[in-house]
Structure formats: C-alpha cells, structure tokens
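What you see is the complex with one protein chain gone and the rest in place.
We just call them A and B in the order they show up, numbering each chain from 1.
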Amino acid sequence: MAKRVGMEVAIAVAEAVGMCNVDVAAVYPITPQSHIAEHLSDIVADGRTDTEYVTVESEHSAISVVIGASGTGARTYTATSSQGLMLMHEILPIVSAMRLPICMAVANRAVSGPLNILNDHSDIMPQRDAGWIVMFTENGQEAIDLSIQSFKIAEDPEVMLPVAVNIDGFQLTHMVEPVEFPDQKAVSRFIPARKPYAMLHPDTPVTMGAFAMSDIYHEMMMVKDEVLKNSKKTILKVWDEWAKTFGRRYKPVETYRADDAEVLLVTMGSMGETAEVAIDELRKKKVSVGLVKIRLWRPFPFDEFRHVVRKAKLLIVTDRAVSFGGPGGPVHAEIKAALYHDKHRPAVHDYIIGLGGRDVRVSDFVTMVERAIKDRRKSAVKDYEFYGVRE
Amino acid sequence: MKKAKKWPEAWHEVNVGAMVFEPCSAREYHTGSWRARRPVWDNTRCIRCGLCYIYCPEGCVSQNALGYFEADLNYCKGCGICAHECWPTAIAMVEEA
Partner (left out) sequence: MVEIRWHGRGGQGAVTSVEMLALAAIEEGKYAQGFPSFGPERRGAPVAAFTRINDKQIKVRSGIYHPDVVIVLDPGLIGLVNVTDGLKPKGTLIVNTPKSPEQLRKELNYRGNIATVDATKIAKEELNVPITNTTMLGAVVRAAAPVKLKSLEVPLKERFGKLAPRNINALKRAYNELKISKAVK
C-alpha cells in the first residue's frame, strides 16, 4: 500500500497535483509563491506529467490563463498566496460565475500593510464571497488528500465550481513531515478525465462570460448561491468515496473530544492539532472542553456545525483574520449568524490570534479557554479581542 | 444537450455559467433602431477604397457585387465615422425621417 515518506508539505502538494493529470497550470513563479509552483515545474520539466506549464507576469494573468484553458475543457491548476491572491481577486468571482472547475492552492499568508509574508488567513478572507468552494487543511496529509479530491469535486457535473485548498503558509508549506501518497492507479481511477459541459472550440460554438444586465444578473447571482450551497452534497459524496478508497475520512466540521464538552474551542487550519494538545491538558485539569475544527468554509456547513455545538454552553472561536470595524473575526461572525435562530444558543467569545505569523502555543490555547470560562462566569463575555496583544 | 429557452426567465432557467450556445445570437439585437442619421453613399464620388468598411466600429458595412459599399441598416447606429473618414466625401449623413 502507500509508502510513508518524509517531505516538505509544499513539495508534497506539488507531487499530489502531479498525479492528477493536469492539462494546464499557470502560475506567477516568484514572491509571494510557495514551493508548490517551483516543484510542479520540476515535475513537468522531468516529463513526469503531461502538463502545459505557463509562467505569467502576474497572478491576475495566472488566473486569467487558467480561465481560458478551463474554457477549452482542460483540467487546470494554479497556486498563490497573500498579495498574489489579492491581485487575483478581480477575476475570482468570474471563475465561479462561468462555472469553471479551476483548482487552486492558497498558501495562506498575511496581506501587506505592513509587508509581512508570514502565516494568517487575511488573504483568503477577502475572497470569501467570490463563489468558490473553500477548504482548510491541518497537516501535510490533508493537503495532499484535499488537493487530489479538489479536482473531482470541482469537475463534478453537479458542481462545476472552482475550489481553493488553503494550506497555512510556512506553518504547513515549509514543514518537513511524514506523509503518505496514494497509489497513482487509484488516483487515476478516482479522478477520471474531465468531461466538460462545454468547450471553446470552433466546432461547438459557445459564448462564455457574456454580458448580463439587471434583467438577468439578479437571477444569475441566485444560481451561484444555490449551486455553491448544493455542492456540499457532492463534497460529502467525494469524501465518502475517498474514505472507502484510501481509508481517511473527511468531514465538513471535525471534532476532538467534543461530544460531552460544555465548552468548545473552534479553530480552522493548521492550529487545530496544537489546540488538540491544549484540550488534552485542560481535560487533565477536569475542564469540560472539546475542539471543533472547521474544514469546509464555503459552502459553510451550517447543519453540521449546529449539530456538533448543540450541547455546548460556551464557544471560544479563534480567528486568523480581522473584519476591521466589524464584528471581529469572520469565522466568529459566521458562527453567530449560524446560531441566531437556535433556542439554546451558546455564548460566543472570539479571540483574534496568530496574525502575521505570531506564534500560538499550547499554553496560549489553555489560557484562552480558562480566561473565557472565567469571563463567562462573571457574565463578561466579550464579542472579540486581540489575544496576546501587547499593552 | 437540451436546447435552452431563447431568453431565460426564472433563475433556474439560466444556462450553466450563463453560456450562450446559439452562434451569432447577438444578430437578433437590432442596434440600427438607435440611429438618428443614416449614411448615404454617392457612388459617383466613391473610389471603392474601403475605408468605410475598415473604420465601421459596428462591422455593418460590406461591399456589394459592383464593388461599392453599403451599410446593413439593421445594425448601423449612425455614428458617422464612415462619413468622417471618407476623404473623397462620398458618404453623407442624412437625418432619419
């Protein structure tokens, strides 16, 4: 079966994508970029995959090139990060509106002002409403698995939407750790060649990305919303098939020691495993606490989330980005919206953590939980606060 | 592939990705109705240079069997660029009645 190897996670993602028979990959090859792009170009140059690898002059062009290629029916891939994703921003809603199944890795890094480059989620959060399927990974293995699955999800005739797989910059992308690769034959069976709905070809004339005024634009946005919400069915189906084929099961909302917990900590991305260690420590101190990890960010898994938190009295949400001048962190805002109509809704406390690569240790998670519990006893739950900020 | 309605009405009738499968469907949109003035060619002055054909932003000027030019009035918006560019002054812009 699969061999266990040590590898840097970004390299492993490129290897995984190299197994997916990608027709066209377009990337902006320099900063902000991860080793994903560099190593994928090695794989192409070595002739290990038959991919047209286009290096472009900006991320705006990278996403535009894969739009054109995807329109012709090609399987397409791109990878970016931080300012690169910000530069793609203008094009991202067009991809989903055109129903092009482009897959993209986002090596999450802080956006500039001031220039930083280290890990947080401030690059992907402004893309929240672009109509893409957005998932988060917690370790190298998940980065490999979700990268492969993303093609099957994106290209499913019920979906036909772009997918962004988020892999925390540095914390994951630059980490050498043990991973397992699925067998190439099994991957090829899992993601057969794309069957495009339509192709830009002289023999099959089609207009993609046509003009639409107020008489139809409104309806089209409803379609976008419905299709994205509906994609959850396919995502669940693909994850089920993955579990049956490769043995690892994925859920839109993962939990750790959460079943009987009164207090639930919520994370998204690579900090989930560190938080698990904190949960173990707190459990030793008899604190009734568990962990909820959001994997699927868009479409947001409202039902699954409500289900796992149904018995909790306090939710301690962690956010790796800020909605400035707004309700705090975007994850926390989402969760509050999800629970508004619930009769027994828990108190929700949001901690903004780990901005611009600020390290968050096991002891930090322990402190956050203990402090939020104390605040709740005093009925002093804050909407949100910047955890660990120097005062 | 099921042929879509000519114009989608309800949201669920919109084609996937709002794609348009009928070639040249834009022809059904007669932009000529916007016109206030129409170009009229005086073929005694015309040297058949084709500048009007080249400059027409609408692409509605074409050459007839005799080699002279005329506009497809279904699409001509009456912008007057052909008349402006025609240096032998063979094109006059005439008010629509």
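General remarks:
Just so we're on the same page, a contact is a pair of C-beta atoms (placed from the backbone, for glycine too) under 8 Å apart; a residue touches a chain by one contact, two chains touch by 3 or more.
Here the structure is a predicted model, which means the values were calculated and not measured.
Shown chains touched by the missing chain in the whole complex: A. Contact with the omitted chain, checked across A:178, A:192 or A:326, is made by A:178.
Among A:64, A:108 or A:270, only A:270 touches the chain left out of the display. Between the chain not shown and the residues A:48, A:307 or A:361, the one that touches is A:361.
Between the chain not shown and the residues A:118, A:199, A:212 or A:287, the one that touches is A:118. Considering the complete assembly, chain A touches the hidden chain via residues 4-6, 8, 117-119, 170-172, 174-178, 270-271, 273-274, 276-277, 357, 359-362.
The rule is simple: only the chains that are shown with their structure count from here on.
Between the CA-based centres of chain A and chain B the separation comes to 48 Å, rounded to the whole angstrom.
Remark: chain B residues 8, 10-12, 14, 16-21, 23, 25 touch chain A in the complex.
Across the complex, chain B is touched by residues 97-100, 160, 197-198, 205-210, 212, 216, 219-220, 222-223, 226 of chain A.
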